[in-house]
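Note that one protein chain of the assembly has been removed; the remaining protein chains are unaltered in position.
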Amino acid sequence: MSGNSIGRLFVVTTFGESHGSAIGAVVDGCPPGIELSREYVQKELDRRRPGQSELTTSRSEQDYVEILSGIFEGKTTGTSIGLLIRNQDAISKHYKDLQDLFRPGHADFGYWAKYGLRDWKGGGRSSGRETAARVAAGAIARRILEGFGVWLHGGTIAVGSVRAEKFLPEAIEKNPVRCPDPDRAGEMAALIEKVKGQGDSIGGLVEVRVFGAPAGLGEPVFSKLDADLASALMGIGAVKGVEFGDGFETAKRKGSENSDPFVSEGGKIHTRYNRAGGILGGISTGDPIVVRVAVKPTSSIAREQESVNLKGEPVKFSTGGRHDPCICPRIVPVAEAMVAIVLADHLLRQRGQCGK
Amino acid sequence: MSGNSIGRLFVVTTFGESHGSAIGAVVDGCPPGIELSREYVQKELDRRRPGQSELTTSRSEQDYVEILSGIFEGKTTGTSIGLLIRNQDAISKHYKDLQDLFRPGHADFGYWAKYGLRDWKGGGRSSGRETAARVAAGAIARRILEGFGVWLHGGTIAVGSVRAEKFLPEAIEKNPVRCPDPDRAGEMAALIEKVKGQGDSIGGLVEVRVFGAPAGLGEPVFSKLDADLASALMGIGAVKGVEFGDGFETAKRKGSENSDPFVSEGGKIHTRYNRAGGILGGISTGDPIVVRVAVKPTSSIAREQESVNLKGEPVKFSTGGRHDPCICPRIVPVAEAMVAIVLADHLLRQRGQCGK
Amino acid sequence: MSGNSIGRLFVVTTFGESHGSAIGAVVDGCPPGIELSREYVQKELDRRRPGQSELTTSRSEQDYVEILSGIFEGKTTGTSIGLLIRNQDAISKHYKDLQDLFRPGHADFGYWAKYGLRDWKGGGRSSGRETAARVAAGAIARRILEGFGVWLHGGTIAVGSVRAEKFLPEAIEKNPVRCPDPDRAGEMAALIEKVKGQGDSIGGLVEVRVFGAPAGLGEPVFSKLDADLASALMGIGAVKGVEFGDGFETAKRKGSENSDPFVSEGGKIHTRYNRAGGILGGISTGDPIVVRVAVKPTSSIAREQESVNLKGEPVKFSTGGRHDPCICPRIVPVAEAMVAIVLADHLLRQRGQCGK
Partner (left out) sequence: MSGNSIGRLFVVTTFGESHGSAIGAVVDGCPPGIELSREYVQKELDRRRPGQSELTTSRSEQDYVEILSGIFEGKTTGTSIGLLIRNQDAISKHYKDLQDLFRPGHADFGYWAKYGLRDWKGGGRSSGRETAARVAAGAIARRILEGFGVWLHGGTIAVGSVRAEKFLPEAIEKNPVRCPDPDRAGEMAALIEKVKGQGDSIGGLVEVRVFGAPAGLGEPVFSKLDADLASALMGIGAVKGVEFGDGFETAKRKGSENSDPFVSEGGKIHTRYNRAGGILGGISTGDPIVVRVAVKPTSSIAREQESVNLKGEPVKFSTGGRHDPCICPRIVPVAEAMVAIVLADHLLRQRGQCGK
């Protein structure tokens, strides 16, 4: 796999820039015979799409996905699946002012240093738009997961300092923040509206929970399940931290406080408290997998910021008004997609090596 | 690469169980012509070795490394380097009592579920002992980094709630906690001694800082520098979280609070505060790379714990007295090794694709 | 890399079936700053396109390629390049009769056994049409090669028992057989016309020669240059054998007959006779690389053949009239593309590991 690919047996490769003609993905290694429709993939894309509510960017992107290959009479054939999403609303002039500028918090400078040139239109390859291709591929991964009895839910569990206290999957899609705690969703939405009004943005936490995953997924050393998930999630723009289960909290605990006995109930062995978030020694325990990412506030804000241009000269600037004041609600489907892609790969690898 | 390999161009593959005859690694893709001695590798291993101080396990492991191949007249040849460390002090009887037990906080149950059998002696492949092979391989990665003008330091920046306030590299090896803040090292050591006396253990934070890394390392989408580092570090046993720069703190901030302008000084462009920890959009900025991991308290403690056995029956047990009361000091060289391995790979990949 | 990907640093991933909506490729790891136009890629595709002469199939495929990403202002950006070719003239009814049939010499039965279903339209993924995506990707590889001073030529050196005795690169595109020996091109063309008239087909040999490749390309053990080239070429449909230099002839020789001294001329060391085809011990010697593939006669012929259907019942059938009577002329650009892809990868890997 290369820098635009992820996975071993189930491999997703993506391409495309924000303001080029299209973005897309190739999904390789999908088992044959799985029912898959364009509409199923589109449904996931619609969850990521800009312009869903007042809380997200007002950019209009239809994100219509076309399945180019790998499906025959409604089922996957086992060969590589081409996915194509044409770009629209690519008004490059919005970015013309920024072409000589290294925007703070963005990859502009890194790209320029790496490649010696950069596609400055809307961030080019580093644009969040690239994640649409991941979500489309993730939809296919979800279909694989369903076949193994595995499903997952992501939610925004914090906006700034407002934190959810419950994780009710059924609540998530009922509020625009995608908060799994209906009692806090309103407060979060209000906070986002407020910072938006200030020409500002705000960070938050997104959590994904996986249910039904069997014990035994993950490799012992370098492709541990948590390592692969961490990589997949840290690779989402704006994510600055990843933790499993009680995560950073455990760093403050004593061993006796963190002890989490295995218990047996109804013939099934599991942990009493799931403090580890479903993964011990890099291998799933059969408990729900709980992973959480720290999402920084959107770097592009209406307020004036400082930076330098290509010549190193200081400049002041502000970036339009179409950016998400809090990216968490739209990161939810992306994080789910990344988790689904990693799990699909591990389920197939596990079946390959261990025959189950 | 497979589940026991990491890297693309610079690839490390490891093998070995805690109580088998040996552990080791194969290091592939090392540039030719680099001076490398057995002693250089041994020096790093000695930093990870048990029994260095009162704060670590009293197990005695010499961890003598033998370089089997890939070196000719003191220099790397460019071919694969075999590294071998024979096991000693492998008193399996210590573990005999545990062979039917799923130890809480360990991979025992996951292995059993995955493979249908397990090497119960000292944790088998899931033992922390496996990391010795990583450290040996990491020593070679460090030599590559040196050739690119890159170096790094890891330190224990928190033990329980005691937190370092400075990061002075020169202080690290002068105290047994490997704390980079000499004013807090004593307090940390005392806390470790205290929990040890209680038959307990304690968690902490380990931070690695990389200096001299050029801007431009990392791939845009799925092999981002932070994604690869997160994977490498999350793959260390006991690590439950990874964050870069201000990490989880940024999730609480507004965009205006988190803004970090690029500035130009002496012809060099860098960020004013390095809030991102040296990586933006997955690509290095040329600022120091700052990454931090949450280390849970050692799960094996002298105090009695509960669990179940292979039959699912509840059992009570305690695990001897030779476990590290705080694993952070010994994770420091392992975390450094993992960071070095990832950086060496990205430096070579960058040279391959971009010719610099 | 996965089953639809090839390469390590320079990675090509393809998708698409013969009669689906499109085929295409993602090219990853291309160095930045290389001038690349759609027309350059199209030119190579036109060489592979059906319907170029009386000697090839009369199917009409425009094979218009669209570059979807990875190019900015006429240059490669270093990010993944999406390539799309829409299918046309996909008259599935031609194949309707064949949907229950396992065509001899084709992958039909293998697909059915592997996946439990198959896209029977025109061979689906196993169709030769898939190679258009390789040729498009190969065009990009050629641009990389040019930057390293490497170029290559492929030619049809045998049709049936008629064999070329010269390899004049400039002659190749001047005759429809793509024979590098102008004195034999006519005889070959006549033979192809003759078998075509008989409703039959004929096999042949295709040779690719690479010039300007530096000594030192290839890995010592499992990614030898000849091993990677053999894989790339054997992966072309209809190819049943691969050999380098004197190839199978050397199996009959004594060591003294096969000895090929290194000589030094003008400060450059090379072999006297290049019997090894430019590769010794898996690593290039700096001599021209000479590789040859055996191409079986097209399996789809107008003459009646026997086989069985899905139920295992014997059937007799013949396959229309639009198949290539000799596929060699159209395999030439595909073989060139595969060689170019492998060399581009090795040039970048070599630069990555060895810095040159």
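Per-chain numbering from 1; labels A, B and C assigned in written order.
The rule we apply is simple: a residue touches a chain if its C-beta (ideal position, glycine included) is under 8 Å from a C-beta of that chain, and two chains touch if they have at least 3 such contacts.
Computed from a prediction, not measured in an experiment: that's the story for all the values here.
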Which residue of C:21, C:62, C:99 or C:258 touches the chain not shown here: C:258
Touching residue (missing chain; options B:5, B:256 or B:353): B:5
Interface with the undisplayed chain - residues on chain A: 8-9, 29-32, 78-80, 220-221, 348-349, 351-355
Absent chain, residues of chain C that touch it: 1-6, 12, 14, 102, 104-107, 109-111, 113-116, 125-126, 130, 158, 160-161, 195, 198, 200-205, 214-224, 226-235, 237, 240-264, 267, 269, 271, 276-277, 279-286, 294-301, 303, 305-308, 312-314, 349-350, 354
Footprint left on chain B by the chain that the document does not show: 1-5, 7-9, 11, 13-17, 20-24, 26, 28-29, 32-33, 66, 68-70, 72, 75, 77-82, 84, 114-119, 124-125
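Assume only the chains that are shown with their structure count from here on.
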Middle chain, criterion being Cα centroid separation: A
Whole-Å separation of chain centres (CA-atom averages), chain A against chain C: 38
Whole-Å gap separating chain B and chain C, where each centre is the average of the chain's CA atoms: 45
Numbers and ranges of chain B residues touching at least 2 other chains: 220-221, 349, 354
